[in-house]
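Left out: one protein chain. Kept in place: all the others.
Going by the order they are written in, the chains are A, B and C; count residues from 1 in each one.
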Amino acid sequence: MELELKVNNRSEIVKEVKHEGNVLTLSVGDKLYEVDIVKVSNEEFSVLYKGKSFNIEVIETSEPKHYNVNTLYFKFDVEVIDNEARYRQNRKQSGPISNDNTIRSPMPGKVVKVYVKPGDRVEVGQPLIVLSAMKMESEFKAGNRGIVREVPVTEGETVDTNQLLVIIDEEEPAEIS
Amino acid sequence: MELELKVNNRSEIVKEVKHEGNVLTLSVGDKLYEVDIVKVSNEEFSVLYKGKSFNIEVIETSEPKHYNVNTLYFKFDVEVIDNEARYRQNRKQSGPISNDNTIRSPMPGKVVKVYVKPGDRVEVGQPLIVLSAMKMESEFKAGNRGIVREVPVTEGETVDTNQLLVIIDEEEPAEIS
Amino acid sequence: MEQKLIKKVLVANRGEIAIRVMRSCREMGIETVAVFSDADRTAMHVRYANEAFNIGPAPSAESYLNIEKIIETAKKSGADAIHPGYGFLSENSTFSRRCREAGIKFIGPSPESIEMMGDKISARKKMIAAGVPVVPGTTEKLTSEAKAIKCIKEIGLPVMIKASSGGGGKGMRLVKLESQIASSLRAARSEAKTSFGDDALYIEKYIDSPHHIEFQILADQYGNTVHLFERECSVQRRHQKVVEETPSPLLTPEVRTAMGECAVAAAKAANYEGAGTIEFIMDEQLNFYFLEMNTRLQVEHPITERVVGVDLVKEQIRIAEGAKLPFKQKDLKQSGHSIECRIIAEDTRNNFMPNPGTITHITEPYGFGIRCDSYVYEGYTIPIYYDSLISKLIVWGRTRDEAIDRMRRALFEYKITGVKTTIRFLERIMDTPDFKNGTYNTHFIEENSEFLLSDGTCDSSSEDMAMIATFAQYLSQFEISKIANAAPSEKRESNWKRQLRKFTARI
Partner (left out) sequence: MEQKLIKKVLVANRGEIAIRVMRSCREMGIETVAVFSDADRTAMHVRYANEAFNIGPAPSAESYLNIEKIIETAKKSGADAIHPGYGFLSENSTFSRRCREAGIKFIGPSPESIEMMGDKISARKKMIAAGVPVVPGTTEKLTSEAKAIKCIKEIGLPVMIKASSGGGGKGMRLVKLESQIASSLRAARSEAKTSFGDDALYIEKYIDSPHHIEFQILADQYGNTVHLFERECSVQRRHQKVVEETPSPLLTPEVRTAMGECAVAAAKAANYEGAGTIEFIMDEQLNFYFLEMNTRLQVEHPITERVVGVDLVKEQIRIAEGAKLPFKQKDLKQSGHSIECRIIAEDTRNNFMPNPGTITHITEPYGFGIRCDSYVYEGYTIPIYYDSLISKLIVWGRTRDEAIDRMRRALFEYKITGVKTTIRFLERIMDTPDFKNGTYNTHFIEENSEFLLSDGTCDSSSEDMAMIATFAQYLSQFEISKIANAAPSEKRESNWKRQLRKFTARI
């Protein structure tokens, strides 16, 4: 078993060398580890390495092959790189997936106010939409001048993290009069 | 949906009448219930009935279609009666499944001493086997006079609940001299 | 007044405070009624109560703030009293009045007391009359510059000059030096005139590095009033308390006594009944001024309970029943030190944005000196409609140092996954020198923000461990056959175990 893993912009090949009972010998890049590792619950591992006791959570995310990994004091995003991931990554590098003209919700919440509709002309800083979550309201403003292309949500609708709220087609900035 | 359930020697037909959202209307025997019921975890239900709040655990057992059900203060064994269960029940009534001459472990533990082997003649009260669990030792004695037929465990072996320890072929009681 | 035992309490609240109130009711043998919105059917308070009734849609205005629906539910369930918790209707005088009209005991003060203390100007006047210090300042409009200068001299620098008709910072000037007085007055007047068409000014003492210190009081229906000492609440972020402790590391015994006497005088002036809190602002020279009264239980009440040894909810209920206070001021003492940390579902790395979601896993801290008032459970989805407080962690220690050590240990043990929380941020607070030394004021978080939000140094070996565990997780999903079972005595598996196995295939 061999896997390419990526964490904090560092990519390493992790390779199983031996696996007897709880004791797993593996290489991470050019380093060799012998760990006593056991799964204590669905997403939690107890790892003993050179006597040190580590508790590590490995939690699946909504993105396939991406894991949130929590050690005692650190949180990591670990990605399993395979052919599919490599393909996606290449695509990502060639074209922007998000920019200032696409507004997505940063948290689950409820749309309390929509100020604009498709076709509206908006100026920099103009309020577009207000989201409410847990007694806190956040107003989202236009980052660029442009024409509203899409507003796929309505007032009163609940939205999830990362859900699309507004898309704006950018125009050239107007001359300052 | 209709099901025959058995609890404490009482059998009732439970039948779904209506099910809208969380609200389930059903009959238990000739009584009609309208309950607001929701599953809050794998084996736990929150039930509101006439305003009263109940938390009920329904836990699968190792026996199929038998559930341990815990309400606040009571523990019930609830059995789902279907054709298979009816067949097994009929069998059970016609022939004994366990008797004094079959000794099974009442808990998981370790066999620390085996006093007898197949073919041994044993008297009433004679020690047969000692089981140890959690710092407590339990000695199992012969309930009847007889010949040991089988001892399918050995000293040092760990056993699970209900595992067979000794079988004795009964003899007629000896005359008291 | 005659005593009337309460048999059933409707708790007009949700979250941790609803459960906290129900716990004391249960200990007293009192039945509890929960109310819940459509978003809260699976919430813990619904499951904990003896009875539970839906009172409307998710938005608070249509459920937890719906006075008539709550009164109707109390009548339907036969509750003889209502506990409002904190927030929602707890400081709503209309609600207190409607309870009185409906013949249901409101566990809290009268509508008259709530109204008197709710209006800042009437409260300030009442306090002055009762001899309680308020922030020094003019109470009348100043139109002459000479009079303004006279006032400033009386109050003493620094002062804040404000426009009488003002708001939003317009016409406001902070004056620290005597040489600035005249020019500042002129600038403020001109700005006030332009902004509000009225150049009248108002002058208030400026408290430079303020401390927020509050006193817990209890008053029965017979005028007996005691205080249960202070709570230091200066660790705040955007006026939201984050950490509270008692005793305050700042107070001297003399100042404590003086403040306690003022707190009792304030409560008496308000004709107060039940549990309440007098908030003070204090400067570095330990001068203290009345800020406002909270006519309800506070979020941070547990630290007082721990150090004074009194269950405040039980006392609230007994007072509502018409009992006399069971202790006098001299019976109450502070013993040891207590700290509370508020665990909030927010993303400290993303401007403290609320972070609702589904709780996947919780490990709560335990052991000597630990209390945790929480309401979430594994699999529970925190709704987006309400407050983001998910838990309060309270510790006690023989000394302040021991309490801090214990809090660090408890925060280390506390694990919540599924939503982002402030746990790590709170750990950093416990490590901040200003907090450890007890030398902090309300600017603490602002002044220490860099330290509080910095990462620890992460070496590559931690990364390696993260990769190893991920590898193991991946392995366990694909190589079921390689299961090495750590528990030695499982030969036969129950259905449950087989089910579980799917998820905990041990590698």
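As a working rule, contacts are C-beta pairs under 8 Å (C-beta built on N, C-alpha and C of every residue); 3 or more make two chains touch, one makes a residue touch a chain.
Computed from a predicted structure; not experimentally measured.
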Per the whole complex, from C:136, C:249 or C:336 the residue touching the absent chain is C:336
Chain C positions in touch with the non-displayed chain are 19-20, 23-24, 26-29, 38-39, 41-42, 58, 302, 305-306, 309-311, 335-336, 356, 358, 360, 363-364, 366-374, 377, 379, 381, 383-384, 398, 402, 405-406, 408-409, 412, 486-490, 496-497, 499-500, 503-504
Omitted-chain footprint on chain B covers residues 1, 3, 5, 7-8, 10, 12, 14, 16, 19, 21-22, 24, 26, 28, 31, 33, 35, 37-45, 47, 49, 54, 56-59, 67-74, 76, 78, 80, 106-110, 132-136, 138, 158
Across the whole complex, the chain not displayed is touched by chain A residues 22, 36, 38, 40-41, 46, 48, 51-53, 55, 59-62, 64, 108, 158, 160, 163
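Everything below uses one rule, namely that only the chains that are shown with their structure count from here on.
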Chain-centre distance (mean CA atoms) for chain A and chain B, in whole Å, is 49
Expressed in whole Å, how far the mean CA point of chain A lies from that of chain C is 32
For chain A, residue numbers touching 2 or more other chains are none
So chain C residues touching two or more other chains come to none
